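Just one protein chain is left out here, and the rest sit where they should.
Letters A, B, C and D mark the chains as written, and numbering starts fresh at 1 in each.
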Amino acid sequence: MDTNLSLIAPEIALGVAGALIILLDAFVPGGLSRNVILALAVVGIIVSAALALPLAGLNSFAFSGAIAVDTYAVFFKLLFLSATLLVLLASTSLLDSVARFRAEFVGLLLLATVALMLLAAAHELITLYVALEMSSLSTAFLAAWNRNDGRSVEAGLKYFLLSAMSSAVLLYGLALLYGLAGSTRLDTIGLAVANTPNAGLFLAMALVLAGFGFKVSAVPFQMWTPDVYEGAPTAVTAYLSVASKAAGFAALVRVLTTALPAAQADWAVLIAGLAAATMTVGNVVALVQSNIKRMLAYSSIAQAGYVLVGIAASSPRGYSAVLFYLLAYTATNLAAFLTVVAIIRLIGSERIADFRGLRQRSPWLAFALAVSLLSLAGLPPFAGFFSKLYVFSAAVQSGLIWLVLLGVLNSAISLYYYAQVIHDMYMVPPEGGGIAPLTVSHAVSLAVAVAGVLLLGVLSGAVLRFDDLAALALAR
Amino acid sequence: MDLLLNLAIWLPLAGAVLIAVLPGNADRSARWIAAVISGVALLLALALAWGYDPNAGVASPLGLTSVPWIPQLGIGYVVGLDGLSLPMFVLNALLVFLAVLISWNTTLRPREYFALVLALETAVAGVFSALDFILFFLFWELELAPMFLLIGIWGGARREYAAMKFILYTVAGSAFMLLGIFILYLASPAHTFDMLQLGSQRLAPAVQSLIWILLFIGFAVKVPIFPLHTWLPDAHTEAPTAISVLLAGVLLKMGAYGILRANFTLLPDATHQFALLLGILAVINIVYGALVAMVQGDLKRVIANSSISHMGYVLLGASSLTAIGIQGAVFQMFTHGTITGLLFIMVGLIYDRTHTRAIADLGGLAARMPKIAAIFIVAALASLGLPGLSGFVSEFLVFLGSFPVWGVQTILGVFTIVLTAGYMLWVVERVLFGPERPEWAHLGDATGREMFAVGVLVAVIVLIGVFPAVLGNVVIAGTTPIALRY
Amino acid sequence: MPPAAPPLYPITLQHGLILGALLFAIGIVGALTKRNAIAILMSIELMLNGVIVTFVAFARHAIPSDLTGQVFGIFIMTVAAAEAAVGLAIVIAVHRVRRTVEVDAIDTLQG
Amino acid sequence: MVIPVDFLVAGGFYTFALIAIIGAIGVVAAERVFHSALFLVLALGGVAGVFIVLGADFLGAVEILVYVGAIMVLILFGIMLTPQHVQIPETGGPARVVSALVVSGAVFLLSLAVFLTSRWPNSTPTPSDVPSTPFIASGLLYTYAFPFELASVLLLIAMIGAIVIAREP
Partner (left out) sequence: MAQYAWLIPLLPLISFALIAFGLRRSPAASGWVTALAVLGSLILSLSIFAQALGGGCVQSVCIDQSYDWIPLVGSPSLAIGIRVDALTALMLVVVTSVSFLVQVYSTGYMRHGADDDPVETNGYARSYARYFASMSLFTFSMLGLVLANSLLTIYLFWEGVGLCSYLLIGHWHWRPEAAAAAKKAFLVTRLGDFGFLLGILYLFSQAHTFQFDQLAQMAASGLIGGTALTIAMLLIFCGAAGKSAQFPLHVWLPDAMEGPTPVSALIHAATMVAAGVYLMARVFPLLVHSDLALQIVATIGAFTAIFAASMGLVATDIKRVMAYSTISQLGYMMLGIGVGAATAGVFHLFNHAFFKALLFLGAGSVIHLVNSNEMFASMGGLRRYRPVTMLTMWIAALSLAGIPPFSGFWSKDEILAAAATRAMPLYLAALVTVFMTAFYMGRVMFVTFYGEFRGDRHTLEHDHGEPMSMTIPLIILAIPSLFTGLWGAPFLGSGFAAFIEGPGAPEVATRLDVVVLSSALAFLGGLLSWGMYGRGSFTIPERLTAQLSWPHHVLMDRYHLDHLYNWIASRVVLGLAWLAGQFDTLIVDGAVNGIGARTVQLGSVLRRLQTGQVQTYGWVLFAGAVFLALLVALPIVTAGHL
């Protein structure tokens, strides 16, 4: 048994940090202070990242093939770690408001991240399933964290029930895969089903797609997204919208490419269809939203659609583009949500109409939000422009011209609602005063995210090199 | 030269950042910085023009800079100027400088205003100098956000609607363009976005047609070509004066430039195929724009619709596929930029004083503002193609080139000059002439700064009208490679 | 060893699969119609059981001497236990705030 | 008269399957959530029986222990802790029932069609009298040690979360 723990050292480190925070808080009299908790978490994340970096370039397995250790996994681990770090730094206010359970909050967040990291690395169905459930359940808790807020617990309940249903669907698909291949290892499945593409395989494929579709909020499995995003604490929403979604994509792409290469032509078509529906529904419904979190929820549905375009390209270039997209999207959406966290606290409202004149009340927050929205809309020179560029270019190379046309038109539609927010912030006089008080850590995390939005695209030559390697790792 | 060029492109953006990060209450220094920066950029552009060698050939554009940027996708930072882009590049620098001058007294959020104007300059300069198609597209889109804000914040009563319409139209159009660029990339044997390389190959006609249409939609929105034009009157009407100047002066040219640079240069067979369509659209633009202009009650709307009409001449010349016609089109791009820019400035000066643009409310202004009236008349005359002013040169070349090819279209185009004269002189009569009105009695004439700004434009208009050769050799160098394809 | 004679009353793979599908389908009906959140949870347990039956059927028929399907079943049960705990905790929290566990009433987030 | 093993297996399967299905239908059809819980016990018992018939004796035992012993107790607690002030019908209106039946019927029929038409890799059943426990043990402790450990973390998460979310303020 290859129990080389160094191969899962990042997860162990982070898990230990999470557990340690919870335990210390329980045993230290009076509990840990907010800053100590944060410091511990940050150290845990940094150590985990430091341990993850050397794994890049490896191409092996741990635990009888349960875990893949490759650049692809490392890419996502680093992505989740950075996202978690930024969310944590920005959730200082949330931590203050949930004074009694902040250690548990941070601990669960870290453990949820461990789950996501494993999800990206899972190379075996049982591990995949357990990691998925681990992330879903902890996310449900996090969503319901403001337990005295009816909306928060409603979000938690909805997320829980729907994720349970969808994981049942996924599980059914996994059962069929297992039945077809007689193994739970993805690569073995891939080999076993290669010569016998039959109806069972397609049913399994559809069910697996549905299961992951929930995780990444692809239409028609997206319906939980707006409600949960709106109800959950905003920092959790940020986490959900980037890390959880990215992990869904990570696992989806790995399963599709490793276990189902035989049906590539078929799933590519399905995913193209999902992408088309997802982009369109997300953008069109976002047009009529008045709550910023809900609007961003629909926007993130639409963004998932663009990522699916890259997957539908089903080529290394496409996967590489997907990775870059997720990276850029993570930076952008985090910037958006973390700004929204601060703005909501400043103005005490989530209504877009109340963002009027924000520029005068808090120029930098307005700037950060404007930048991230423009990036989401895919305008240069922001990261979102480049990520769309790569995804669409890959899709065109795969002949999906109609899909790209739909995609680019969709981004034109999306500009309407993004620009509406910018319009409200910049072109309408304010209705109140006051500057948003940002904690230092929040400001730092916001600055990092915005810097990512500004620089990722321009420097994408270097980033893409890494992405290409990671995408190639899939095709070992 | 490459250093100069890159400096000319990026300096304004640096200025914008500088203005943005200025500490405290720096509203007054913002305009000075903007003036200095845009002035230096203008000098750089003029220096580039001075150093331009018309005989340099297609393969060696002025200030060519080629750096790999995103090698995975074959995207490079490739910029350079040739005879086609150089006039536009200089025009951009000139108009931005003048725009800063005429918006000197902006009191609403001046820092943001000047920063955005400078950012806009970089974007447009980039469009005209980019030789990598993705880079071109990037600059193309880069211009949207500043423009959106400039119209939306400093615009007129319906600024929000106009700004939104502007940005949505352009983005919808560029969506098609992006797709076209991708297909072009894939179809080219070299798999490159480098326009110089793309220009040296010939694709299969069917593929060319597809790409042509896709690119054309993107450019057509910008030109704008009927029926994709309705954003323009709104944007023009609501935009502040200086922004209208830039919009008419250089932003519309991006569309026409794109058609010449991409469709004509890279896709000759498809261009042949679609020349008739282009010719018909051109004449629709010309006649329709003029007709619509005739029934507008708002001074700026008249100019905006006349702008649509005049851009039609660019298309008419280009669609003839004759050397003279294309040359006329390029001339018209430049001259329209100066003339319509001047007209918008004049409307702005009138509006600044009277606070109305409704033609019905104006009248008798010539008595109190003889200078403004004189320059307004000069601009109107230039717009209706009076010889001695630059508009005639370009329109004449367009007609000369297109007449043997598109007889009917040219006749309609020539006839529209009469219509143009009709509404332009009607405007002059109603706004400037007529009995002096008591409500304007206290109004003053143009100030020295304003006169300088318009004087420069008038000088350019007269210079090119009298000595077209000033522009001619550069334009010829830019037109020859295109003309050789037909 | 000569191949065993075919059984008279064979319980084939399909039997197990169909039972699993049936349980899964019944579970879906419950999950979509029950109004009490806990009853929905129970229906989901039914669905999971359907999946476990499927796994077991595959484990029996698919590859001899490999009982991974059963192992998977154990994991599913474990996860189901955790799921039940989480679900009930959230249901209790909802009940505390809303004084109801009826999902029809828990729809303030919409649109 | 010797009853053939085949017949026993078949009879056992059908019996337990019927119990499971009746229980399952009962869960869905019961008008009181408490009754649903009792039917669920019945269904789980039936499933456990099916497991044993299908040669998963260990799994059958675990099913009884974990599901009936632990999960059901949890659910009953849950039912008691969330008393309804107003008695409302347990099941949604006819439209909801019909639409649910449609989609569930579609799932079932589709699965049926797939199961009956597809050829599955190997249809020879493992003999049901071979004890499965050693295999499972080695699977859990060797091949699937990692997810096994992971499951413990999952339970930890569930525990901590449940405490935070559910406990009285």
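Simple rule for what comes next: contacts are C-beta pairs under 8 Å (C-beta built on N, C-alpha and C of every residue); 3 or more make two chains touch, one makes a residue touch a chain.
Since this is a predicted model, take the numbers as computed values, not measurements.
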| item | value |
| --- | --- |
| Missing chain: touched chains present in the view | A, B, C, D |
| From A:76, A:178, A:202 or A:249, residue that would touch the chain that is not displayed | A:202 |
| Chain not shown, touching residues in chain B | 168-169, 226-227, 229-230, 288, 291-296, 323-324, 326-327, 364, 366-367, 370, 377, 381, 386-388, 392-393, 397, 399-400, 403-404, 410-411, 414-415, 417-419, 421-422, 425-426, 428-429, 432-436, 468-469, 472-473, 476, 479-480, 483 |
| Hidden partner chain, residues of chain A it touches | 157-158, 161-162, 165-166, 169, 196, 198-199, 202-203, 205-207, 209-210, 213-214, 219-221, 223-224, 226-227, 263, 266-267, 269-270, 273-274, 281, 284-289, 413, 416 |
| Missing-partner contacts on chain C, residue numbers | 28, 31-33, 40, 103-104, 106-111 |
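In the analysis below, only the chains that are shown with their structure count from here on.
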| item | value |
| --- | --- |
| Where chain A and chain D are represented by their mean Cα positions, the distance between them in whole Å | 32 |
| Inter-centroid spacing, chain B versus chain A (mean Cα positions, whole Å) | 43 |
| Shared-contact residues (touching 2 or more other chains) in chain B | none |
| Where chain D touches two or more other chains at once, by residue number | 111, 115, 120-122, 143-144, 147, 151, 154, 157-158, 161, 163, 165 |
| Residue numbers on chain B that touch chain A, as the complex places them | 68-73, 134, 138-139, 141-142, 144-145, 148-149, 152-153, 159-160, 163-164, 167-168, 171-172, 174-176, 178-179, 182-183, 185-186 |
| Residues of chain D that touch chain A when the two form their complex | 110-111, 113-115, 117-122, 142-147, 150-151, 153-154, 156-158, 160-161, 163-165, 169 |
| Residue ranges of chain C touching chain D (in the complex, touch as defined) | 7-19, 21-30, 32-36, 38-39, 41-43, 45-46, 49, 52-53, 56-57, 59-68, 70-71, 73-75, 77-93, 95-96, 99-102, 104 |
